Every structure is written in C-alpha cells, then in structure tokens.
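In this view, the complex is presented without one of its protein chains, the others remaining in place.
The block that comes next holds chain A.
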Amino acid sequence: MGDTLDGLSSKRTVFVTVGTTCFDALVKAVDTLEVKRELSRRGYTHLLIQMGRGTYVPTTSPGEDGSVAVEYFHFSSSIADHLRAASLVISHAGSGSIFETLRLAKPLIVVVNEDLMDNHQSELAEELAERKHLYCARPQTLPQIIAGLDVESLLPYHPGDATPVAKLINHFLGFPDA
C-alpha cells in the first residue's frame, strides 16, 4: 500500500467521505483539534471532508500556520477523483466506498456509524480489518486509531469476482460454462 507519489508537491490529503448518508458524528470527530494535530504530525497537509446530508459544518482552515488545511463539500459526482488524489481515506462503512477505496489501494480507516438502526455495516468493516485490509474505528476511537496508524502493515485487497456464481447458475440451468 503506501502513499501514492503525486509527484509535484508534498501535498498529502486525507479524504473523509460519508457517501449519501448523514454521519455528523464522523465529521465532528475529524473536526477535533486532537485529530487534526495527529494528522499534521503524520505529515498530512490537507483534510477534505465530503459531509453528505449531515448538518454539522466543519471549521475550514487555509492551513497557513503549518496546521492541516480543511475544506468541505456536500456531494460530488467525482468521488473517484478525490479518492485517487488522497493519501489516506476515512470513510463511512458502506460497501461501495470501502471497495472503491481498496481497489485504488489507498490506506483506509472505516468509521462505523453506531446511530444506524440495523447496524450490520460493522460486520464487513470488522472482517476486512481482521484481514488487515483496513482499519476499523468508531467516531470516539478515531483519534486512537489515527495515532496507532501503520499504513505499511495493511495488506492489498485482491478484488473478488463473480465467476463461481455464474458457473453454479449455468450448471443449475443446464447451460454450458463460458
């Protein structure tokens, strides 16, 4: 894994994404001084927050005083570009965001939304964290997780594919395999 060398500058962006959800607890958690200091200490220079339908607005900062520059937006049609440009991704636990980030081989911290009623989303994040593909956090444990972050220890995720399903369906219906 590791950071992608974007060549030009020492700009290292942390991209926070909540997808189409409302996840103020996550935005609040990254908007704390504690988290911003830790990110800055680890050499991250920019913090870009996609806040979705949330109402909590993070404090923006130009980052001129050596601290992390903070920007935010609600939605974007080009999340993929932001993911690609990021050195670290902090995401909600939706499977779409998780696998899109893993496919781009970006270090990823998944934050589970504990306010969701049917909280099955933690299952996937915890399983993938156990397999060392990402870090799994809760809004309140995010500072510790960032403090203990070891990007090098993450293992690349090899995307799966659906051919076993297609084979079984073909076999069942009496179609030959491709």
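To be clear about the criterion, contacts are C-beta pairs under 8 Å (C-beta built on N, C-alpha and C of every residue); 3 or more make two chains touch, one makes a residue touch a chain; residues count from 1.
Here is the rule we go by: contacts and distances are computed from a predicted model.
When the listed names "UDP-N-acetylglucosamine transferase subunit ALG14", "Dynein light chain", "DNA replication complex GINS protein PSF3" or "ER membrane protein complex subunit 1" are checked against UniProt, the chain not shown comes out as "UDP-N-acetylglucosamine transferase subunit ALG14".
If you put the hidden chain back, the residue from A:80, A:105, A:155 or A:168 that touches it is A:168.
Although one chain is hidden here, its contacts on chain A can still be listed: residues 19-20, 94-96, 99, 120-121, 123-124, 126-127, 159-166, 168-176, 178.
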